[in-house]
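What follows is one structure encoded as structure tokens, with my remarks underneath.
Only a single protein chain was left out; the remaining protein chains are all shown in position.
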Amino acid sequence: MTLYAGKREALEDAFIGRDDEMPRGKPRSVTRDALRRFRANKAAMTALVVFVLIVLAAIVGPYLVPYDYETPDWEAFTAPPSIESGHYFGTDQNGRDLLARTLYGTRVSLLVALIATTVSVIVGVLYGAVSGFAGGRIDSAMMRFVDVMYALPYILFVILLMVMFGRNVFLLFAAIGLLEWLTMARIVRGQTLSLKEKEFVEAARAAGVSSFAIILRHIVPNLVGPVVIYASLTIPEIVITESFLSYLGFGVQEPLTSLGTLISEGTGAIGSADWLLLFPGGVLVTMLLALAFIGDGLRDAFDPKDR
Amino acid sequence: MPETLLSVENLSTVFDIGGGNPFAKALELKAVSDVSFTLEAGETLGIVGESGCGKSTLGRSILRLIEPTHGRVVWQGKSLTDLSVGEMRKARRDLSIIFQDPVASLDPRMNVGKIIEEPLKVAEPSLGRKARRERIEKVMEEVGLAPEMINRYPHEFSGGQAQRIGIARAIVTEPKLIVCDEPVSALDVSIQAQIVNLLKALKERMGLTLIFISHDLSVVRLVSDRILVLYLGRVVEIGPRREVFANPGHPYSKALLAAAPIPDPAIARSREKTPLKGDPPSPINPPSGCAFRTRCPIARDVCAEKLPPLVDVGRGHRAACLFTGDVRADEAIAG
Partner (left out) sequence: MTSKPPTDMPPLLALTDYAIRFSTPDGAVKAVNGLDLAVARGETVAVVGESGSGKSQTFNGVFGLLSGNATTSGAARFEGRNLLELTPRQLDEIRGADMAMVFQDPMTALNPAMKIKHQLAETLRIHKGMNRRDAEAQALAMLKKVGIPEAERRIEQYPHQLSGGMRQRIVIAMALLCRPKLIVADEPTTALDVTIQAQILDLFRDLTGEAGTALVLITHDLGVVAGIADKVVVMYAGRIVEEAPVDALFARPAMPYTAALIRSIPRVDRDVEAVEPIGGRPPNLLHPPAGCAFHPRCRFAQDKCRRERPPLETIETGRRAACWFPFVDETSGREPMNAEIAGA
């Protein structure tokens, strides 16, 4: 040990040391990392491709099909699927082309889900983040309100909304979105509560950053993971809700259609015209499966530790 | 007479626990009880104690990151505890903090530049983008990071590098006081020394005043000018480093010193077994009188009856023990 005596001064600089070994590769933000993990997930990527194809078909499909969704083909009532006639999915009891109706129905279902999910995300994130960040009494009051909303029967609300918005399906589903935000708000609040205790938020407070700026700059960006995951689970939920309501006859009105309405009609024709159930049902199941895989993939991508 | 930068007067921080349940009896946890001390410019005060002794709460209460329940914190003559939220925000540019967990203290969604920039934006909003960037790069250089790292994200760095980023953020506004809350405990041994030396060097270079909170007495001995020993939220001893280490006035400080490992086999083997038994009591229901009496090797009946005051034992050294004379008369620890 005495070997080192007298070396101190010469090493002044080494005493503080530098640590500038650069990380390898390109800068990797958390989101970029998550997307990289998502891309590596084959099941999720396949599901994404399938889902994108369904969405594209729903958007452009109706323009490419020679038939429209409401005009009957007088030469083909309840015609089975056939290539020669051009009714690839067959026709229904009113002679309307099922392919056109399925494409159009998918479009309506997706649109409705998009509206409701957007509404629920916006309201849920704002409500949850404010409640969680404010804490204390404000938080208690805000969360009790959510509890009360939870306790009210869903269907009662839907019927009430039906009375109010019965004429306009899209408004109806915006309203349904206003019911769906409850769970989102709870999730966001829980995340905010734990984020608020993180040392980086404390560091921002120590630097004198205002509460509003902290919510915007530190809390909300860190909510992206859970919000994206939960939103991806909300979409299929709304599609199912819509299908369920339409099946009961509450949802989309004729001649407009949705996947739920088509399936409802199809069940009536089991045995005589199975294709009326099989095609729209197949599309719905495929879509829901794809969304489930995407949601799963997103969860793994954003939360690698919880796998 | 050196300038008194900070004076903490009878500071107490009490947490209500079990408050969420309206049916449960509200319990009080006195994390910090009646703590007073002053800090001179350019000084380093080491705060030591075991987990749960309130040392982190004390550090945060001084900066009002946790609102203290009683008492005052006087900073350069004005009372921080009486400032409005807006005034406090302005005062924060002089006060800074470094955290224990280097990775958790950096926002994972921000790159290094953004992280270091944040306090600067608040403190000097008039600074242009280019000037800000220059300041950030200068500060990165100062803490031993390459300025090219500015676009990188926290999870790409090692613990030591992340702590350097945390330090850069803490010094970018050129503060006067930094509270260092266990800044090296989460790091590898070989990295600890780098960070300790960096803090010491920055202190010299920038004329900083430090409050250095740690459970590790050897690190505290290395950096501190004065030592404050906390036990269950109360100051049991405070004094110049040399005094406290050579001649502790409280049996708890003495036990801490005797328990700290020494990297020398001959000394380590010759030391007596630790006289301390059991664990620290719960701060929710602390013992009457002297809180340390339940573990104290020299406790007597009177210790349960009265709270020992901090008494002067000479040379700026104070201890809160009724029998501090006995403690000090006893042979000082080895070394």
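Letters A and B mark the chains as written, and numbering starts fresh at 1 in each.
Quick note on the criterion: contacts are C-beta pairs under 8 Å (C-beta built on N, C-alpha and C of every residue); 3 or more make two chains touch, one makes a residue touch a chain.
What you are looking at is a predicted structure, and each value in this text was computed from that prediction instead of being measured.
Colleague: The complex has one chain that is not drawn here; which of the drawn chains does it touch?
Modeller: Displayed chains contacted by the hidden chain, ordered by label: A, B.
Colleague: One chain isn't shown here. Among B:R72, B:R89, B:H155 or B:K200, which residue touches it?
Modeller: Here the residue in touch with the unshown chain is B:K200.
Colleague: Given the contact definition stated above, which residue among B:N10, B:S79, B:N151 or B:T274 touches the chain not shown here?
Modeller: Result: among the candidates, B:T274 touches the missing chain.
Colleague: List the chain B residues touching the unshown chain?
Modeller: 50-51, 158, 160-161, 188-194, 196-197, 200, 215-219, 221-222, 241-242, 245, 255-269, 271, 273-274, 276-280, 333-335
Colleague: Could you list which residues of chain A touch the chain missing from the display?
Modeller: Given the touch definition above, chain A has residues 1, 3-4, 6-8, 10-11, 14-15, 17-19, 21, 24, 40 touching the missing chain.
The criterion applied here is as follows: only the chains that are shown with their structure count from here on.
Colleague: Distance from the CA centroid of chain A to that of chain B, rounded to the nearest Å?
Modeller: 46
Colleague: Any idea which chain A residues touch chain B in the complex?
Modeller: So the residues of chain A touching chain B come out as 15-23, 27-31, 33, 140, 198-200, 202-210, 217-218, 221-222, 224.
Colleague: Touching chain A in the complex: which residues of chain B?
Modeller: 20, 60, 63, 65, 88-90, 92-93, 95-97, 99-101, 104-109, 111, 118-119, 122-123, 144-146, 148-149, 151-153, 155-158, 160-161, 164, 166, 169, 173, 194, 197-198, 201
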